[in-house]
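The other protein chains are all here in position, but one chain of the complex has been omitted.
Lettered A and B in written order, each chain numbered from 1.
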Amino acid sequence: MVPIEHIMVFTGALFCIGVYGVMARRNAVLVLMAIELMLNAVAINLVAFGTLVYPGQINGMVFAIFVVTIAAAELGLGLAIVLRVYRMRSSINVDDIDLMRW
Amino acid sequence: MDYAWLAPVLPIGAFALNVLIWRQMGARKHALSALTTLAAIGGAFLVFLAVFSDASSHLEGTATSSGLHLIFEDTPWFTVGVSPHLYVFAPTLVVDWLSIMMLGVVTFLAFLIEFYATGYMKGDNRYWWFFSVKALFTAAMLGVVLSYNFLLMYICWELVGLCSFLLIGFWYSERANAEAAKKAFITTRVGDVGFFIGLALLFIKTGTFDMKATFAAVESGAIDPATVTIAGILIFLGAMGKSGQFPLHVWLPDAMAGPTPVSALVHSATMVAAGVYLVGRSYPVFHASSTTMGVITTVGTITAIFGATIALTQRDIKRILAYSTISQLGYMIMALGVGAYTAGLFHLFTHAFFKALLFLGAGSVIHSMEPVLSGTGRNPNDIFNMGGLRKQMPVTFWTFLLASLSLAGIAPLAGFWSKDAILVGAYEADAWLPLFVALLTAFLTAFYMFRCIYLVFFGPAKWQVATAAGDHHDSHSTDHVKGRHAVPHESPWTMSLPLVLICVPAIAAGWIGIPGFSAGFAETVRFGPVIEEHINLVLAGAGTLAGVLGIGLATLMYLTPVSGPRLISESFPAAYKTLYNKYYVDEMYQWIIDHVVLAIAAMAATVDRKILNDRIVDWCGPFLQGAGARLRLTTSGYIYHYAFGFIIGIMAIGVVMSGGIPDMRFALW
Partner (left out) sequence: MELSALAFYVVAGVTLVAALGVVSARSVVYAALLLILSLVMTGLVYLLLLADYLALIQILVYGGTVSILLLFALMLTPPETRPELNHRGWALGAVASGALFVLLLVSSLADKWPVAGAARHISLVDLGRALFSTWAVPFEVASVVLLVALLGALTIARSTTPGSKIAPRASA
């Protein structure tokens, strides 16, 4: 198997792509997709450490399962909010949603 | 003797009961609080008796470390700091002969004066508050007496000052009284600041407020002599403020604005003696430095003669007594300064009784003059408005005469023995100037006391003329003016009984210190080894002669119809005016306040207004407004702006936690 550093670089890149997506995208659904990328990067990292650095230990995998669970819940809620916002403002562009502005 | 702590706790309990519970009781609160206070102080007196009998069989007499019984020495009170700079404070109380003596004086006099006050204060609509404060005062005073920890003592010391303030300004609706209270508080504060700084100095050097440890450090030379001197003088400043020593005496005559029982207890017998007591208690600190002792002697000597000369010309009976008190306190301080430890405290002991008696007598006189002179606009305290009262007020007259004789130092009354002890002490210390001043003061004391007696109790009844002139021109109808009882009369029994009772110690208190006969005092309250005292017949004779001469001069000038006083005052107008105006000390202070203190205050006010306010405070608001207006723009409402800040922040935290860029190991792993 590959060295752990390579996996870390891979997941780091995936995470940063997610960050870029969150910050650059206008469409709220695309923002949610980018968040999924970030979550996945973290989950891969957990599993990789569990398998390669602490072989035989199960915690990394368990954490990953929880991450998947939370991701599912988060996505469900996020999409519900998106739908709601769309119904209110007929738009899901995040730069139209500036209620918290000065 | 471990129950001595009860003595201050009982009155403070009475105070709490009065102000927390009896206060709600409507009209009954007056009687209830008077009873509670009396009972508590009576209880404290019983505690004294028990401690006294215990101590007689158990305690060696000395003021140094071996003859002490300490209570709560190891009880933690509070701690400050962490080890190795951990300071543990214990509320140590001391039972030795000095504190037992003061315990007796305070509780005995407080009880009788409280009893007297039940009559004197009758009808006052803050009767209950008077007794509450008196209870608090007694507790605080006993605290001062018993504490063996400078901090505890300082707390009680300030409480005593507070009570004094409340009692002087008891009738605060009159502006002069409120001013007098304020003056007393502020003047003593000047001394107390010195006291506090002195304590702080000692604390810095020893790391403790415990007197035992402090004295041990001073005696072993662990503290450098310069610090001991400075700390001693600073602590003595506190004693000066409390005991009305020149130049901090100005508050004491004005303090006579309070009710007379207050003057008797607080401002003559006990509180003002606290300064002398402090000097006696902290004697190791003073004794270690000859400079400090010199300062003490000088201040005491100046005060003794200073107070006595002013008392010569005063017209207000209570002010005469006040200046007499100042003079006598100077006497004690002087004795302590020349090293006559026992003599100074012995005089404190005897003086408390006869001076309290004098004040109670004066109160009795004023009490009976007030209804006579009311409505005439004449001052009931003015001795030139009295006269011939010995027929109307026999009890008051005889007790007052007795106390005056005692004060004048006529054998075998109490004052003679203590005054003689001081003279002997000054002689043996080769302190010739203090000795001369002491004799002169004794002469003056006898003179002004008998001037007072002759004007009050002998001669024509000037109050009669006064009432007649005030209302009708017919002197026979004075008894019926407005149906009022317009002749002075003896005070009620509640007031005259304490007068008679205090006579006993005023006569006999000195006998416990007669050299060769019963030297109980010299053996118990002492500093260092027992000194075999003996009567110096020359000095005793000189002291008595001074007293007799003073009495004789007063008799010549005031009893016989020679116009002596006027002659003298008119031949030496400058001297008379200086004395009558109390050496212009008050005027001098006023000038200093007007020209120095107020000038500094005006400068400070300018700095405050122009710089602090106009520049700094006024600038704050606009600055924050402007900053807010700019910072507001950062909340753009765009998620990516927030996310950007968030990620930068996370990265910063990561860099910090990893301990820097080169080695990126995360600290938490």
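The definition used in the following text is that a contact is a pair of C-beta atoms (placed from the backbone, for glycine too) under 8 Å apart; a residue touches a chain by one contact, two chains touch by 3 or more.
Since the model is a prediction, treat every value here as computed from it, not as a measurement.
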- Item | Among shown chains, those touching the left-out chain | A, B
- Item | For chain A, residues in touch with the removed chain | 1-10, 12-27, 29-30, 32-34, 36-37, 40, 43-44, 47-48, 50-56, 58, 61-62, 64-66, 68-77, 79-84, 86-88, 91-95
- Note on the structure: For chain B, residues touching the missing partner are 638, 640-641, 643-644, 647-648, 650-651, 654-655, 658, 661-666
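Everything below uses one rule, namely that only the chains that are shown with their structure count from here on.
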- Message: Counting only Cα atoms for the centres, state how far chain A is from chain B in Å.
- Response: 80
- Message: Going by the contact rule set out above, which residues of chain B touch chain A in the complex?
- Response: 632-633, 635-640, 643-644, 647
- Within their complex, state which residues of chain A touch chain B. 19, 22-24, 31, 94-95, 97-102
